[in-house]
Each structure stands twice: as C-alpha cells, then as structure tokens.
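Left out: one protein chain. Kept in place: all the others.
By written order: A, B, C, D and E. Residues from 1 in each chain.
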C-alpha cells in the first residue's frame, strides 16, 4: 500500500479567486474560514513583507533526500506554490537557489516547507519567497522514493494538490480548492467590517468593549472593577 | 479565591524617570539593577531597532481568549505599555492590528506578550512595537474571565501594574515602580563608566584584561599560558 | 587532567586561502567538503546579509561566565573570528558591544557562539557580525577558569584553533586548517558547475530531472506517474 | 463554514481485525503499511508496557477547554479509543481520572491526546492507558464549541472517526478503517519474516549484512574497508 | 540593589495544614485555589508515585554554581522542601545524592528545581523525591553569590519562603502561606464533590453532560448533532 506516485494533471483552484485571496492576509482568511486551515506557529518566512497565494503542488519525501523536488518541478505551472513535507522531522536544507531558479522560470510563486532551506541570501535577492521551519545548509541525497501531488499534512493542516495556500509574515493558511470562492466571499465581508472597526478605534470614538457589547459579558462572568486600594486590602 | 478583577486606578512610575530610562538599553538597566529584572530569552521583538519604556498595564487571560485585552484598553493611558500573560502556555495570535490601532490612539507605546501576535506586517507598518514569544495567525474567543492590573509573572519576572517595562532588541526588563529612580541613577553611572571603557578598548590603548585587573585572577584560578607545541605534547 | 590553558601561538590557515573561501557561501563549502563541517541549525545570525571567513580563536568557558573572553581578546589577530563555547548549555549574553569594540580594533572579523549575545542593536550598528544560539541581555560573572585556543565542539562540529570558519545567512561551516586549500579547490569547481546548472534551469532550457539523469532512478525506485483520476480510484 | 458538530453514528473498523492488530506493535503496523500512519515522536505514554488498539472517537476542541470531551463520552462504545486534538497548541490537563472513570465504564480502551493530561497516578492505578504530549495539572473551562467525530490531524497524521488507532511504548499509529484488513495481513506477514530474522541473528548464524544482501550495496556506494592505520595515515 | 542575602528565621505555614494538604494531589489543590499556583509543565518528577507537601526554603543561584545550596542546608528544618531556581536557564546537575543525604538527615521532604539534578539512581534508592526540568551529570562550581529564602519565580509561579509546595506525578503547585487553610478547606470540599461524581460516572448511572447540565450550553454554542451521512453530504 501507499506506492510512491507522481500525480500529473491535478485540478487547481480558480486563478482569479486565488489572486483575489492574495489581497487578504493569512489572519483574515483564517478567520473567514471559521478559524481553520492554519499551519502551526513554527513555519516562518525567510523574508519580511512578502505575501503570496497560489495553488499547491505537494511533495512528501524522505528526510535528507530531495529527489522528489526534482520530479515536482516538472509538475508546476504558473501560479503554483510548492509545498514540501517529509515523512519524519528533518531540518536539512533540501531546497536552495537552483530549485528556486527553475521554479521562478516556470512562474511558481514561492515555496513552503516543514523542513529546512538554504541559500537564503540568494533567495531573498531573487525575490523568491520561502516559508520554512529551519534554515540549514545541510546537503541532501537523491536516493529514496516519495510522492508528488498527493494530500499531505503540512504542520498540522491537510493540503491537497490544487488547494489554495496563502502565506505572509503571520504564517501559512490553506483553503480547500472547492471552498475557495466561499472563503473569498467571507474574507471580503470580514475586511469590510474590520475597516469600520479600525476607524472607530483609531479615532478613539469607540472602545471595542462597547462596540462588541462585551461589558455585560464581563459582568456575567463575574469580573469586577476594584480600586488598587481595594485590591490590596484583599479578599481577592 | 482569586476572583477575576479589573484594577482601575493604578499608581504609575514617574513619567520623567520612565522617559529617562528609555534612553538606556535593556542590558544597561538590567546590569544597573544588580543583574535582575530580565524576562527570559524567548520573548523577541517582531521589528528591529525599536526601544521603548513605559508603565505596565498587565493582563492575565485564558489561553486562546482575548476578552481581557478588550477590557484592558480602557485602562490604558499615554505612556503605558500593555503586558499580556496567559494562565497556561499559548501561541495563539490574541493580539493584532485592531488592538494596536485602539492603543495607539490612547498613547500606548507598545505591547509585550508571553503568547502570540498576528498582523505583524501591519504592526510594523504602523510603528507599533511588539515583543512576543510567537507569531501565529490563530484566532481567539471571548469567553473566559481574567484580570487586568494585577501582578503577573512575565516569562520568569514579576511585573506589577505601574512598573516600568523597557524593551529593545535584547529583550525585556522590568523595574519595580518604587525603584525606578534608583535604577535610573545606577544606569546613568554605568553608562558613564562604559563610555570610558569603550574609548579605551576602541583605541586599542588598553585591554579589558588589564583595565579590569583580571590577570591575577587568571593566575589564581590556575589558568596557564602554553605554546601550541607544549599543549600538544600533553600533560593537559 | 584538562587543566585550563591559554594557547598563545597557534598556527593559522593561510590568509589568502581564507579570503578566497570567504567568497563562497557556507552551503557551497559544506558541499565541497563532502557534506561535512556544518554546525547545527540553531546557530543563527543577528544580522541579514553578512558573510565572513576567518581563522578561529576558540574559547571554552563556564556557563554564565565571560572571564575567558577577556583573556582571548589578547590572542586575536587581524583576520581571526572568535568562537565561543560553554561547558554546558547557557543562554546568557556573555558577549556585547564592549568586546566587539576591542575585537574590531584588533581586526577580528566576527564572533560565533553556542550561547547568548546582547547589545545586538549596537553590534549591528558597528557592523560587527555575530552568529549565536540566543539573544539575551543576562549579565555574566568573571569567576571560573576556562581555556583559550584548545579544540572545541561548536554545535556538533569540532573547531581547532586556526581552522577556517565561514558564516553567512545559512549558518556556520568549519574547514580544518590543513584542508583549506583542498576545500577551496573543490568549492571553486562546484561554483563553476552550479553556474552552468543555473543557466540551464533559469532559461527553462532543461530540467534538473533530465540534466542530472534522474528519470531512470525514479523508475528504478518504483515511482509511477498516474492521473488524478487514477490516483483517486485507488489501489494506492 | 466549519460549524461545530457531533457526528453520532460513525462507521467503525471491524472489531475482530482491530483485536488482531492489537497483537502487533506500532512499529510493525507502521512498516506493514509502507511506513505510513505514524504520529510524531512527541506523543508519549504515561505508563510503561501498555499496548492497545481500538476504534477512534475523535475530538477537536479549543485550547484550555474540555467541553467537547463531556460531549464525546456519550458517543463512545466498547472497543473505542478517545483521540483528542486542539485547534492550537495547548499543554493544559484537559483530561483526568473522572473522564477515565466514565470511559472505562463504557468499555473505552484508552485515550490519546496532542495536549495535556493530569491525575496520572490515578490513571496508572486504574489501568486506563494514556498517551499525551504533556502532563500538566492545569484546569480547563467549558465555554467554547468544538466537534466530535470529524477527521482530525493528530500530531502529523490524519485520524478519521472509526479508524483503528494502535498505541504502545513506541508511540501511536493510525490505520484507515477501510485498510484495516490489508494492514493486518501485511503485519502478519512481516511478523513471520521477522521471526526468522530474529532466529538467524540471535543464534549468531547469520549477519543482516549477508541475510539482506547488503555487501554489494556498500561496495556500490563506495564504502571501503580500511585498517585504523590506513585511516589515520589519511587520504580520507 | 538586590544584595545577596540568607534570610534566617522565616515564618512557615502551619505544619498540620501542610500535612493535610499532602493528602490532596496537585490537581485538586490547583483547582481549589481557583486554578492558580501551578508551575509549568516542564518540571517533572525523577520517580513515579511520590507525593509530598512541605514548607519552602528557597534558593536563587547562578547557573552552573551550587554554592547557595551548601548555605541553604543549614536553614532547613523538618517538614521543609528545598526549592531551587537559577538566575538564567541552566541544565547543570547542581544537586546530587550528597545534598540529599544532608537534607534527609534534617527531615527535609524533597527538592524541586528549575534546573538539573544528578545521581538520580541514588536519589530513587534513598527515597528522596525530586522534581526537576533536566537530568544531567554536569558538575558545578562554588564561586558566585546568591540568596536563600527570598521570593523566587519557579517556572512561572512565585514561591515565597514558608509557602506550601505540593508535588506529585502531575507537577508542582504552590499555596501562599497565608492562604493555606483556605486552600485546604476548598480542597476538602472539592474532593467530596469529586467522590460523588466518580461514583456517578463509574457506575454508568449518569453522564457528566447531564450531571453538569452541559446539553443546553452545547445548543447555545451552536453545536449540532448530525449523522455521518449528513456530515459527509456537507454544508459543514
């Protein structure tokens, strides 16, 4: 069971929806999807200020082995993002500037990995954005089979090939292909609401405590207001 | 015991002393206080080059719940710094750009948290400095009571409301409110001494080994000078 | 056994070879040495974009104690890099801007430590590059003997005094003194080969799958190509 | 999207197959499934020597909140194993001896969690086996919705309700419900083969190097045999 | 400021109350105190099944230095528990069987440390219970001043000398000296309530969902019950 495969003709989320999602940040899309889809906090960008969205080409490979990245390049199309996972924890720099060069030539928008990356000064210089768990120069071999374009678990979240992955300074979120339009609509709505909130708070006109009606909740939960003198006198 | 409370009228360290402490870095103030007051090494800035000092408004809240931040905004005044802790470890992004907007409108100088933060590109863009253990877009709920302006343990150091908190690229240090003047005087003295040291070392005029009189200590501790040939010949 | 010593007249790698190695990155030199010599992934730069190579002056000191750094400054010459280790794990900021001032005055190119560093804003401002495991303002004492210029283990790799250490955004690699020329020749050869690869991939003219002859390997390893429909239908 | 739900009538793997899999260890089943299905190395047992297999009843709940465990108990049947995940990392002791008492009364065989557990002395005393990432006495609230019997990601591996989960001193492995028979057959075959290996190695009759035909592979990979004198003379 | 001191005549919690608290576990006392007082999840016992309560004699010492443990032994009385912290993170084995021998001779009940311990086979053999963050044989020096019987932060919780510390397989909880009676009364009440719960759940007579009245809460939070067919059909 679980023969190694390369799936060649994956369905991808609609490009226009992907691009529209790119305008929203990771936090907004995550909230719009009912607080789901987020990879864990250990995946961090190697650059500041990048934000990308694209369709996932996925890899599952052995630790210390980048053979399947070589195979995956061919499966990438413009608008894709490469999503790399390993069968067990690995910090090795399986990805570097030569892969980025090949991917950039094919219109790939960036790379996400639960493992390591190297040549990060070059990657920053090329403007090829990367999110990874580790940065390590450790070289890898090409000896063990793996798979391309099968569903993977990326730091706690399932990514199927063709799903939308969005990444920015806050991390990585995944939108299932068939929910991309729904997520976009919800994100648009959230952004509109937040703009009004921002104006209210930034002008000092209203507190979120009032705007969100939280004062009764505090009272119901038994939170009381006391002076410092009362607090120090005790009871608490 | 330990009813949730919001303490409303906290005493704050003197503003002029706070501002004067802001001119000194975290390392200097920590040394000036006899090497105390430092939070642990896991609290890191989301931006480079910021240095702030302010009076602490403290929060202790449940993991995954930001209700008490909503309550705390109202307690903040110009010159404050918000200090967030959770009752158990949490990486969730309980704080984002909407809170920063509200705080900035009230003159708050920054935020420190033992948990997570999100919207960090926006926070950097706004110039609202933040120190946190994690960056994660994970959303939170508003369901569980907590407290505002009670003493908290912030990554190993006690922070009482109104204490001075200083943060820069080196981390976070806390000066108890009633010791702020004493700490300032000691930090001023240390800076003067270090300036003379810096001139001596930078000019190459003197080694710290001599300036601090450490040669006799090395000898007393049994440290010997040998040539590489002697070392390899052995005995050691 | 293991008396504390300061070795005074260490042999150093040839300066011209060191400088030539500085032109190559950590990843390239590591590959050129048969994928050896790399420190672990937890040693990270405090600045972006720096790349240095130099001859190692080594320290092994007690945790929380920087006495031996005072002793080591005197042993440094132009072109050296200071390499600090502790006898057990320590995050303390044993190194700061005053040491950097003294070292910079002596022509030292940078510092690497398995422990902590502080004053990092000043260090960045001075242009004195540093790689460390931690950033922490915690002060240290001068009370316990240690050694200078003995072989040390630096995050998994042995560094002998006089060895070449190279550090950049990808981490730290060590080249034994007597293998520096051999490593340089191998790195030069690798760079030439990679330039041709880069042109082939960047132009989209050739895939690495073909250029490196990996298609037969995939087949030999049992990796098959399937359509998404075939994949979902099963078997796998 | 993603409304909180409790799925009430899940299909479960065949009981006889589950029990047969229980006789095999985690490592054997993982190998039999082509080296898949394994949760990560951070999930550890609170007791030594337990081995269980059962059908998964899954929970996804908020950090610091055990409401959904209360809801899940009712969904459990004899032969089940409770599988708890949280929407973000949490170490809180959301599960303790009272839940175990209720589950044991319903014939549940054990509990697995990516979070924390408490009352572990009682749990050991009761003979209710538990695997967790953390042990912590921290109490939790009952305030936030979650789901029962939806697919979850358990430390890197997908668990659907009704799947077979097997846990022992080596960790946790998941067998998809529809592959349980196939996995059992493969595990049986592997055990038979390993018994012959064990006899060969234990008797000293044969080395694995020969039994598995690895000598030619070593040669092909360029591994050479040298004496210590040759090795020290160099070249290597 | 912060001169090193040894406080000699600390007030201690009442011995009878301490002993009564010893009968309750860490989880129970933590809950009884409104879910406060708990040290973090990284402090673990070196033995299984021990449960102690005692009055705290506290130490704050330099990393890699056990001088102050020598000083603290003299301050210990029967019924005390030694509580060791360091000024910065340290894994060194500052405590071993010789200290335990001295403390056991004075009636001390155990030791808790945020650092390391060694000789753990001997400690287990002597029946001297220990909770620590690390086990490491690394030796320490006696060179740097510290304090005995001042308030310390022990893995996130403040311990004042004379406070009650309770430790078992679940971790460590601290009861402030002046709240010990209150905590005991609350813990007694909680135990009584839990005994009734345990009977209800163990007999299968009642679910916690009903006993705690949680069904309406689930409904109010929007949690719905669906069949697996409904769930898979979607909408969710």
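Keep in mind that, in the parts below, a residue touches a chain if its C-beta (ideal position, glycine included) is under 8 Å from a C-beta of that chain, and two chains touch if they have at least 3 such contacts.
The shown structure was predicted, so the numbers you read here are calculated from the model rather than taken from an experiment.
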Give me the visible chains that the unshown chain touches, in label order. A, C, D, E
Using the touch definition from the top, which of C:9, C:74, C:182 or C:230 touches the missing chain? C:182
Out of E:28, E:58, E:91 or E:114, which residue would touch the omitted chain in the full complex? E:91
Among E:73, E:191 or E:221, which residue is in contact with the omitted chain in the full complex? E:73
Touching residues on subunit A - with respect to the absent chain: 62-65, 87-92, 136, 138, 141, 143-144
What is the set of subunit E residues that contact the non-displayed chain in the whole complex? 1-11, 67, 70-71, 73-74, 91, 93, 96-99, 101-102, 104-106, 116, 118-121, 124, 134-139, 142, 144-147, 149-150, 161
Where the missing chain touches subunit C, by residue: 1-3, 33-36, 38, 40-41, 87-89, 153, 156-158, 179, 182-183, 186
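One rule holds in what follows: only the chains that are shown with their structure count from here on.
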Counting C-beta pairs in contact for A-D and for B-C, the higher total belongs to B-C
For subunit D and subunit E, what's the span in angstrom between their mean Cα positions? 29
Can you pull out the residues of subunit D that are in contact with at least two other chains? 1-3, 87-89, 91, 136, 138, 144
Pairs of chains satisfying the touch condition: A-B, A-C, A-D, B-C, B-D, B-E, C-E, D-E
